[in-house]
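Heads up, one of the protein chains got dropped from this complex, but the rest are sitting where they should.
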Amino acid sequence: MEQRLMTSHSRAKSKEKNEELYEPSKATRLFIVWRKLKTSKMALAGFGIILLVSLLALLAPVIAPYDPNAIGRVRVPPSTMHWLGTDAMGRDMFSLILYGARISLYVGVAAVLLEILFGLAIGMTSGYFGGIVDEILMRLTDLIMTLPTLPLLLVTVILFEQRDVNVIVLVMGIFGWPFMARIVRSEFLALRETTFVEAARSMGATPWRIITRHILPNILSTIIVIGTMDIPWYIFWEATLTFLGFGDPSSPSWGVLLWRGYIHFRMEWWIITFPGLALFFTSLGFNLFGDGLRDALDVTTRGR
Amino acid sequence: MSESLLLNINNLKTHFVLAEGVVQAVDGVHLAIGKEEVLGLVGESGCGKSTVALSILRLIRPPGKIVGGEIWFEGEDLLRKSEGEMREIRGGKISMVFQNPTSSMNPVYTVGSQIAEAIKLHQDVQKRQMKEKVVEILHKVGIPDPSKRTEDYPHEYSGGMCQRAMMAMALSCNPKLLIADEPTTNLDVTIQAQILDLMRTLRKDFGASILLIGHNLGVIDEFCDKVAVMYAGKVVEYSDITTIFKKPKHPYTQALLESIPRLDVEKERLRIIPGTVPRLIDPPAGCRFHPRCEYAMAVCGEQEPTPVEVGRGHTVACFLHTSEG
Partner (left out) sequence: MTLRTFVIRRLIVVVPTLFLISIAIFSILHLAPGDPAQAIAGRHGVSREVLELVRVEYGLDQPIYVQYFRWLGKVLQGDFGFSYLNRAPVMNLIRPRIPYTVELMLVAEAVSVVIAIILGVIAAVKHYSILDAVSSLGALVGYATPNFWVSLMAIIFFSSWLGWLPKGGVGTIGVTFPSPFHAFLDHLSHLVLPTSILVLGWTAYLFRMVRSSMLEVLGQDYIVTARAKGLKERVVIYKHALRNALLPVVTYEAYSMGFLLSGAAVIESIFSWPGLGQFMVEIAHKRDYPTLMGLTMIIAVMVLIANLCADIAYAIVDPRIKYE
């Protein structure tokens, strides 16, 4: 009697263990992703930075000690009155940088959203219709992808009369879709051949339903990773364009701050160091997080 | 333990250190292969067969590590040899063929040059004679038009031909032992038969011993003299081919054999073994098979059974048979 009890007990225990090997539910999958992210300290650090920057940006009106456009004593080095000093016109650097964060974040996210919009649309259209449509679209994609970014951006930005940050966002988003479109297209093509899509089709699902219910959710993780990894690039290009003097001179964008610092430079290192540091940290944060996200979601991105 | 043994593995332990824990992939394996003998090593996926094979050639890389045991080959313990000495043995005295023939060759070099590379390592062959030798060995393994084929790249070979070429590479230096890790698993059934035929011929021509690893009992039956059955990192039964099939003593072996569909016997349902293979990070206490075994006793959950001889050259690791033999 005792023997048999012990046997069923040990068998029950291992049965539980074996259950773990079965296919986890969606909630479990999310949990696994979160756990993987947590173990990567880099990704966590990146996320922390992003959170910090976002908070600072959001709370800028509250936190900023001065109005960013208020003019005061010029070229003051970092001190108790002005933590990060003032620039050539006497504006407080700290406040400027805080407001600049808003611009950078806005640019990054808005451009990525545009990129996703266009990339998804074009990638899926190309994949879905195939044939000549696909050929033309892919040739176009290749073309734009290989053209040098800065010249392209420069040429288009100067077409607009206004020097507005939205112009830059628009231009970047318009030229940013090729990479996303390519990846979307290849994933789409791969997924189209899967058995579960075939099953859905044989059950009479309309193409729209197949796309939205079956294909899109699976492309989602790739899109998220690529988008996250592209945000720092858009921030960078906006900063580059404005640094080179093509931005709105009155905006607190970090690139503009650097441009102003560069033009009026005498010996005031703080005017250049801090906005640049801000840029650097924000970019670092997104890159760290994006890397970790890619590993956690197991996405393969050829290139970049 | 006699001079007629070519390879004698004694209590081999190979572990993998992962972030989640230590995987005891091979945990105390005993195996022996005689001269010109074919030993089949059978077991489910993940039972450690490939790890045993790689351990013999000391090809285990971090995070894996051979942590114990001895591998006697020609009177010397391979685990005590230096890396340089092992390199001489690899491809020379002991060769290996793998499971994925098409991906087992470097895609940017010609097949001929890769075989020549193997030959150059272990034999003193002049440059002029090298091409001849390569063509000769390709011919021996049945590649048609070998002198043209030496200039081809692996992607121009079919799966079956790739495997033949791999065998050519392995046999080019007349090894005493050929380890074949599931050589036919990824090939079509018809090609499988061809490759087995080839191996049979080669065994005769080259006089080598073969360690054939697989999970297809039919293939093993065709070809092997002796069989060792592995489960979860341990050898659970070892005997000659006829005994294993006619009188299997270990419950796992019995269950395996009973799960093969047969044409000659009426069966209503195929026998399946309930449960799944245990994770080797945290193997069950005692006998690793006991959670799935219908004959499990109390002692099975407490102690690990040591192999005992139950017949001539027939060993089993099971408490059911400890009293016998």
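General remarks:
Note that the chains take the letters A and B in the order they are written out, and that residue 1 is the start of every chain.
Convention: contacts are C-beta pairs under 8 Å (C-beta built on N, C-alpha and C of every residue); 3 or more make two chains touch, one makes a residue touch a chain.
Small disclaimer: the values here were computed from a predicted structure and weren't measured.
Screening B:V29, B:V52, B:M96 or B:I213 for touch with the missing chain picks out B:M96. Interface note: of B:L7, B:A118, B:I137 or B:V316, the residue touching the hidden chain in the full complex is B:A118. Touching the missing chain, out of B:N10, B:S104 or B:T276, is residue B:S104. In the full complex, the hidden chain is touched by subunit B at residues 57, 59, 62, 87-92, 95-96, 98, 100, 103-108, 117-118, 121-122, 153, 155-156, 166, 169.
One chain of the complex is left out; on subunit A, the residues touching it are 42, 139, 143, 145-151, 154-156, 158-161, 232, 236, 239-240, 243-246, 258, 261-262, 267, 269, 272-273, 275-276, 279-280, 283-284, 286-288, 291, 302-303.
One rule holds for everything that comes next: only the chains that are shown with their structure count from here on.
The distance from the centre of subunit A to the centre of subunit B, with each centre set as the mean of the Cα atoms, comes to 49 Å.
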